[in-house]
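For chain A:
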Amino acid sequence: MNYLILSAILFTIGAVGVLVRRNAIVVFMCVELMLNATNLAFVSFSHQHGNLDGQIIAFFVMVVAAAEVVVGLAIIMAIFRSRRSSSVDDANLLKY
Partner candidate 1 sequence: MFPWLSVLIALPAVGAFGVTLLPKGADELAKRFALAVSTLVAVLTVVMAFQFKTGGARFQFTESYWWIKAFGVHWAVGADGVALVLILLSVILVPLVVLASWNDAERSGGASENPPKRSVKIYFALILALEAMMIGVFASTDVFMFYVFFEAMLIPVYFIIGSYGGPQRSYAAVKFLLYSLAGGLLMLVAVIWLYPLSARPVAAGGLGHPSFLFSELTHLQIEPTTAKWLFMGFFIAFAIKAPLVPFHTWLPDAAGQAPAGAAVLIVGVLDKVGTYGMLRFCLELFPGAARWATPLVLTLSVIGIVYGAILAIGQVDLKRLIAYTSISHFGFITLGIFAMTSQAQAGATLYMVNHGFSTGALFIVAGFMISRRGSARIDAYGGVQKVAPLLAGTFLIAGLSGLSLPGLSSFVSEFLVLVGTFSRYRVPAVIATVGMILAAIYILWMYQRTMNGPTAPAVSAMKDLSRREVVAVVPIIAIIVALGFFPKPILDVINPSVKQTLSRVHQVDPKPTVADQLIKTGARP
Partner candidate 2 sequence: MKAEGIQAASWLLIALPLAGAAILLLGGRRTDKWGHLLGAAMPLGSFAVGLAAFFQMLGYSGNARIRHLHIYDYFVVGNFKVDMGLLIDPLSISFVLLITGVGSLIHIYSIGYMAHDPDRRRFFAYLNLFVAAMLLLVLADNYLGLYIGWEGVGLASYLLIGFWQYKPTAAVAAKKAFVVNRVGDFGLSVAILLMFATFGTVQFAGVYGGIGHASQGTVTAIGLLLLLGACGKSAQLPLQSWLLDAMEGPTPVSALIHAATMVTAGVYLIVRSNPIFNLSPDARLAVTVVGAATLLAGAIIGCAKDDIKKALAGSTMSQIGYMMLAAGLGKVGYVFAIAHLIAHGFFKAGMFLGAGSVMHAMKEDVNMRKYGALRTVMYITFGTFFLGYLAIIGFPGLSGFFTKDGIIETAFNKGGTSGAVLGTCAVLGAGITAFYMSRLMFMTFFGEKRWDDDVHPHESPLVMTIPLMLLAIGSVFAGGFLVLGGFADFLAPVVGAQEHKFHWVSVPGTVTLLLMFAGVALAWMQYGARPVPREAPRGSFLTVFARRDLYGDALNESLLMRPGQWATRLAVYFDTKGVDGLVNGLAAGVGGSSGRLRRVQTGFVRSYALSMFLGAALVVGALFLVRI
């Protein structure tokens, strides 16, 4: 139960981080934090219910997160190279 509460707290921290921080790297790290918070929730649910489904999904999440890091960091690098900034607010071309 405590693990779940910890997971909820970590998720909330991550969410708030995504919303308030401007630096793309930090936002990215906060997204990772949220992913890992859900991983924690999966594992603790798996433990509680006594089956392995949660743990398997946690592995999947980790694989997806790793892939995401690769793509995401590459995008951030590309944006930084072209705009000399890593602020997410500066990359606002995709609008009306």
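Inclusion criterion for the candidates: all candidates are chains of the complex that A comes from, given by their letters.
Please note the rule applied: a residue touches a chain if its C-beta (ideal position, glycine included) is under 8 Å from a C-beta of that chain, and two chains touch if they have at least 3 such contacts; residues count from 1.
In this text the structure is predicted, and so the values were computed from the model without any measurement.
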With reference to the defined contact criterion, which of 1 or 2 touches chain A in this complex? 2
Of all residues in chain A, those that touch candidate 2 in their complex: 15, 18-20, 22, 27, 88-89, 91-96
